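Chains shown are a subset, placed as in the full complex.
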Amino acid sequence: MNAFFCVRKLEPVGWIFAAMNFVFLGCAMALGIFLVVESVPILRSEGLSFWLGENWWVGESFGALPMICGSLIVTGLAIFFVLPVALSGALFTSEYLPPSFRRKVKGVMELLAGVPGIIYGLLGVSFLTLGVKDALNLLDGNTFFTAGLLLAIMILPTVLTLSEDALHSVSYEFREAAESLGLTKLQTALRVVLPQSLPGIVGAVLLGIGRAMGETIAVMLVVGSLDRVPGFNLFVSGQTIPSKLGREAAEALGSGLHWNALMGLGLTLFLVVAIITFSGHLFIKRCNQ
Amino acid sequence: DTGSRIQIVGSTTVLPVASRSAQKFMESSSSRILVNAGGSGVGIHSVVGGRADIGMASREISLDESNRFEKSHLKIHPVGLDAVACVVSSEIYQAGVQQLTARQIAGIYLGEIRNWKEVGGPNKKIVVVDKERHRGTRHVFMEYVFGNASQRTPGTLLVTGSNNEEQAKIAQSDSAIGMLSFNWINEDVKAVSLLDHGKEIMPTWESVRQGSYPIVRKLNFITAGNPKGEVKAFIDFVKGPEGQKIVEESGYIPIENP
Amino acid sequence: MNAVTAEKMVLAFIGCITFLIVALLFTILGIMFLKGLPAMHGGFLFEESSDFGRAGGILYQLVGTLILMGVAVLWSLPVALGSVLFQTEYLNTGKLKTFLTQLTYILNATPTILFGLVGYLLFGVYLETGVSWVTGSLILAVMILPTLQVSIREAVEALPEKYREAGMSLGLSRPTQIWRIILPQSLYGIVTGVLLGLARAAGETAAIMFTATTFSGIQFPQSFSDPVPTLQTHILVLAQEGANPESIAQAWGAGLVLLGLVFLMTLMAWAFRTRMVMESEL
Amino acid sequence: MIQFKNFAVAFGERKVVQELTFSLSTNSITGIIGASGSGKTTFLRALCRMNDRINNFSVEGSVFIDGMDVYRPDTDVYALRRKVGMVFQKPCVFPKSIFDNAIFGVRDKLPKKERPDLVEKVLREVFLWEEVKDRLGEKATTLSQGQQQRLTLARTLAVGPKVLLMDEPTSSLDPKSTAAIERLAQSLKSRHTILWVTHQHDQAQSIADRVLVIENGQVTPLSTPIVPPEKSSSFTKILQGYPE
């Protein structure tokens, strides 16, 4: 409600925008409140051991640690793969390619970003798991590594095209000013363009992280879905929060504690993402000083 | 002109039967039958909530469910039988693992047996493929192997959901073991015979029909209370000769006495 | 090694990466074609599917997907646009703005199945609207909202302050400024957002499986309370339980069509965008 | 009539204009001079509330333009800005055609067929017409700085403001265009009240009815004849002055 005291005088159109904003706020809040309400019973019955427990067995105990670790690992891997590739691609496309080529590459990226998630899922099961297994000579190809790789491929075009937009939207005057000082294109890109587009890039990466964190079907099909706290080995099967939800939620629908536990997982994901997003924004703030 | 609308929701295993039967049924009826996937749980839940007329389930109603939904008077209408085989990758099958005892399978799933050579196969680690805990396939399989439908299996390496998913994973691996409906057995994924007290039970339709194959489950339609009108007509249709032919075409076994 | 050689090496390196990414698209395309082509027969696009996907085409699935995607964007775009413009143009407290931005990202990370289940409970159980395409499109709309918001916000915020000032000094009211300066200048980003959103909606199964779709029994929705068959759930079901090669092939075929559909929309959006963009390309 | 009552302007702690009580008469040209960074731009921007978006900006006291209290909360800023046109020091043209730029502020109010006439009229007024008449459809961003400066002036004139705030409108113009713009200002005087920021004291003296000096936050009228400061360029040293 505080919002109203901060906004500048609103005209009718402004009210419409404000209303839209409240619709958005309402959706997010409703989801959040729903998750909190639905996970209260499990938190009450399990307490902290819901997050620290390693054992998930319906009817006995609900420990979410394997899923939490899994989600973090898979997302971390995806970002680890994506970041260098997407940034290089964005830099090349925005700073070096002539406009006509740039538009073509952008086009390809948008097409790639347009490949529906279910198709990545199909491709993942049919090719990626086998590829990973054969290339690394593993016992089996359904691993964290595979899931991370698949997610990386999935979010790459989105991260790339959005960070490219951010880079490209930096006014060319700044580039000229830097180049007139004798900086090379690369130096210009790194020292002038990159810092200025950092919020946009962080935004793109956060979007990618979110996508990776929340992806259900594709991950579920290649991660192995085994509830266990992984050691330091990335080449074993495991479980993520969304894949756990995907496997069990429909079955557990409205069925007491099991359902509450799954909603608790959803809430946990919510919190983890909130922390990551918050740190992202903190990072931007740091860099701006 | 549209007659009544029948909603069918639930298990993807039963879906082919329902979908095909509905198509056939609608040729001679004015009612519209909508068939949708969702899983056995959603099927039962929807029937209880009145959002579906018929739920499809590839498993029995669990104790928990029957307690909670007691008021709804859920009625079960079996429409077919499915047999579940213990399957292995074709490489393993060729290398000699063509029959297993329940005890051996239990050992593998418990993680006590980790290498195929311990059961007479090649020197390869076993990729143990399990199914989601609520799957009907797993229920009957574990019931046979351990005598406990929700047995824990610490030896598991992968958990899968649908038959296709499991089939793909076993086929992709060259040392996997798992459980599958008969319908998904092919040259990449071979079913092993079960050794029971020295007696070999072949995983064939024949032995299922004779009643000697131990791992079978019912495919069920579920209604709240006794079905009436068009719903009843449809269930009867599926249970009738035409429907049972469709059940057979879909890769399942017709029920004994229609 | 001087700056110029270093530059050249970096250039070569990131050039290669870009090339590889482009190659990735063609690989994916190639695989989809190889896998999907066997299902393509004369009437694949224009026939109803039958016999649990073993025969026929995917006409109504295609229509259903189009309806869901289109209507979802229709719901979502005004909300995304309105909320972002409200945040960037009207709000001037940094904290609230940051909070709303973060909320967008959090919403974006919500697993889609949660939307499906929450939607099922909300619409199906509490509101008792049943399974219908309206419900599904609403859920998809919420799901793609963050994607749209992020793209739009990025575009709007990248706009140099000087344009706003120039507009202000001409006495343009805020709505006029938004309409005449901000929207045209950020159109590129808006279209990007819509494309990304459409693609997300197109690939989504978990969210609409319980709320909006049906596998068979309906062709074209005749009322607001009818569900629709969609390509994505069709693919999922066939890929899960299709034991015979024909069904599997049809799943790949449907996948190819879905891909084609999204690509087609992207191409249309490009044509539209190149005509509308006014930001100088330098 | 522009009236200042205890008007003060600050960025955070730093006061840019201090306690000003003063009034400027209608239909006059007021020249504003002052060292770089003394606050001339800030002063002008404050008059049409262009600084609303800047966080640590604050004003005290009040300004009335034609009896309208600029900083009253219920003032319609848009009407205010249409009445008080500002031409920026650093010209900012929109990445659209020259034509579109010229009518940008009035497009919605003007029937389509009157537009070309208006464009021609304002572009002629700023002496840009001859240079661009064959390329009205080209992007305005390809114009030279001086051309852009004149275009933004034309764009502001098209809105028909009562008060014109011009922030160094001739800084990137050659003497010929400068003279032309100066003449334009003289002719606009009958209808507009003009505030003209400049660095060239001779210009201020020659065109303005009154010259204000901003120094250390103090705005004072320049009454004494200007005394030559240090040598600025040999040719004008006798003529240019700078209040120390």
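Residue numbering begins at 1 within each chain, and the chains themselves are lettered A, B, C and D in the order written.
Everything below uses one rule, namely that contacts are C-beta pairs under 8 Å (C-beta built on N, C-alpha and C of every residue); 3 or more make two chains touch, one makes a residue touch a chain.
None of these values were measured; they are calculated from a predicted model.
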{"item": "Per-kind copy numbers - full assembly in this file", "value": "A x1, B x1, C x1, D x2"}
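Everything that follows uses one rule, which is that only the chains that are shown with their structure count from here on.
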{"item": "Interchain centroid distance [CA atoms averaged], chain C/chain D, Å", "value": "47"}
{"item": "CA centroid of chain A to CA centroid of chain C, Å", "value": "16"}
{"item": "Two or more partner chains touched - positions in chain C", "value": "92, 120, 125, 173-174, 209-210, 236, 239"}
{"item": "Chain B contact footprint on chain C (complex, rising order)", "value": "50-52, 120, 124-125, 128, 130-131, 209-210, 213-218, 222, 227, 233, 236-237, 239-243, 248"}
{"item": "Residues on chain B engaged by chain A in the complex (per definition of touch)", "value": "38-42, 45, 64-65, 68, 125, 127, 132-134, 150, 152, 156-161, 165, 168-169, 172-173, 175-176"}
{"item": "Of all residues in chain B, those that touch chain C in their complex", "value": "2, 7-8, 12-13, 15-16, 19-20, 22-23, 26, 32-38, 42, 46, 49, 51, 161-165, 181, 183-184, 250-251"}
